[in-house]
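What follows is subunit A.
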Amino acid sequence: MNLVTLSYAQYFGLFVSLSVVIYLLGKGVPPIKSVLSFLSLLLAAYLFTTLQSTGQTTLLLLNFTFGIDILTKFFVWMTFGIAIIVSFVLVSNKELSPTFHALYLINVIATVFIFLSRDLISFFLAWELMGWTTFAMIISDGWTDKLKAARKYFVWSAIGAYFVLIGFAILISQTGYYQFEPILAHIGTIPTGWLIFAVALLVAGFGVKAAMMPLHVWAPDAYSESPHEFTGFFSGVLSKAGIYGVFMAFFYFAARFEAFNMLRIHGTSIFGYIMVWIGAITAFGAALIATNQEYGKKLLAWSSVSQLGYIIFAFGIADSLGMTGALAHALAHALFKSMLFIIMAAVIMRTGTDHLPSLGGLIKKMPLSFIFAVVGGLALAGIPMTIGFTSKWIIYEAGIHGGYIFTTTLIFAASTAAFLYYYRFVYSVFLGPLHEEHKEVKEAPAYYWISYILIAIPIFYFGLYPGKLLAIISKILDTYDLPSLQTYTATTVATPLGTFNGLLIGLGFGAALLVGLILYLIGGRTKKAASPTDKYLASEVVTNEFELHYAMDFYKFLERELHGILKISAQKFYEFFEEIVRFTADLNRKLFFCGNGQAYLYYLTIILTILIFAIWRINL
Partner candidate 1 sequence: MGSRLSKFLYTALVMFLLWLLLTSSFNVQELVAGAVIAILVAAFTHERFTKKGLANLHPKRVVCMFIYFFYFFWQMIKANIDVAWRVIHPKMPINPGIVHVKTKMKSDFGKLMVANSITLTPGTLTLEVLGDDMLIHWIDVKATDVETASKMIPGVFEKCLKEFME
Partner candidate 2 sequence: MLAIIGWIMIYIGATFLFLGALGIFRFPDVYNRLQAGTKCTTLGAFSSIVGVGLVHPAWLPKTLLIAFFILLTNPISSHALGRASYKSGVKLWEGSVIDKCKEFEECQKKEEEQE
Partner candidate 3 sequence: MSEALRTFFSPQILGPEIFYGSSVGLFLIGLYMILVKKNLVKIVIGLSFIESGVNLFLISLGYVWGKTAPILNKPELMKEPVKYAVDPVPQALVLTAIVIGVAVTAMALSIVIVIHDKYGTLDISKIKELKW
Partner candidate 4 sequence: MNWIIVLGLIALGTVLTILRTALGPTASDRAVAVDSMTTITTALLVLLGLLMDRYIYLDISLVYAALAFIATLAIARYLEGGV
């Protein structure tokens, strides 16, 4: 029984107003802001359950339509879950302004409305609101040093938004509707070329948010420059809005249209094939780059890009396995990446830096954080008993089953690289010698532990009972008439290539891990940790202690080998493109606005003659 029944518009209005309240009260009584935003999010989550399954609001001659289905719920609960956990962590940061908290609430609500929208216009509005509030949050505690990142995010979001807008515009113009249902009903009337163009634009537009290569260049900077506590949500959930967008564009609209699937490779449309490749390259390339990062947040940011590549890859395959894997990995990534970012935030809070060579040995000071960093890492690396194993396993199966040998190999390689960078991360932060200045560092506060634990629960739950997750995903795919995986029980998943029992493998693996840990605790303690200047012994000249830190040039060898590949960066391509635009712009400026008044008269006369010719062609 519901105490209140809100319309969608009221729901939206309520939380926008609440954000204003948070802002105003937060100005007056600072501590109240974080509590309020936490409570508001809880309220939002509760009220979400009371919303009716469909709703409409009319504004500006437009009919906004909303609805809730199983896919919505999947994403919305993912959002609320991470958002509430992150808001927990936000409590710890007293420096965040009321503005930030107010924006956070709007940001979450906007994200939720992306999933609730059932028409292109409200979708776009929510999308834009989400994007701009994110931008505002990145810059909310000042622009210092964040200028480049913020500007990049700003520009790329706008470009993405414009892509989306054109894509939507094509759908609207070709069908004459802007609500999902009628568009779907009329999708067959759209000429194939237009549809491909529109979907390509949409995938590109959403791909920006999903940090799909080569549209990812904003992501590492923006992730690493956003407020640390917030990055978990930013990287974990907001990028999933992009994934959701890709899903909507591709599967909701395009894939059902027969003509769209005419050209097939490996059983998927050429479109999906391209996505497979983009996903694989993203996964692998970003992972490689991640291995070479010296800053923790940057490393995790590139890792995010890489993980999102997995999802794109799986989507591209577009069979039951691929779809399932993609959605599963979406949740998995949301969980473990927010966990890792929250741990990173804890470390930064305590030590003031995420520069890996400046960190180390924190295992003694922040053991709990270390343990959960391991948990997050297990999920990231796809180790059994975590959700990451479930999703990655399905994705590999999908790749192999779909015959994508080369790309699947790339994905495997990406996993290897993931292990490398993850190792670098954990090792540099928690293991090795402790720095002098970190002698007094304490464990993260209780908010953090609670967050760790809250995130760890689903990680393990869905790792041990993969069937529970697959049940939800299958229901989603069924709702959308997409091929779903039917062969699972609560603990086992069967695929054409094999079957695994999550609980069994998980327990076994857990036991083995436990044994290893015990052995380490016994044996490791006796061994003395190496001094930071150990390299000195390796016959290299000592000039500066800092540079000789072993965490410097951690994977120097890798960098040397990959030099050629890393040079082909998307960044460089954009710089080249920018140069071309700049040249055109200058040419245009110097031609049309050359400063000579007489030239302007020439332009007038010339345009007159051109028009004369044009009209003569028409009338004479």
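In this text, a contact is a pair of C-beta atoms (placed from the backbone, for glycine too) under 8 Å apart; a residue touches a chain by one contact, two chains touch by 3 or more; residues count from 1.
As a selection rule, all candidates are chains of the complex that A comes from, given by their letters.
Computed from a predicted structure; not experimentally measured.
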For subunit A, as assembled in this complex, the candidate in touch from 1, 2, 3 or 4: 3
Of all residues in subunit A, those that touch candidate 3 in their complex: 589-590, 593-598, 601-602, 605
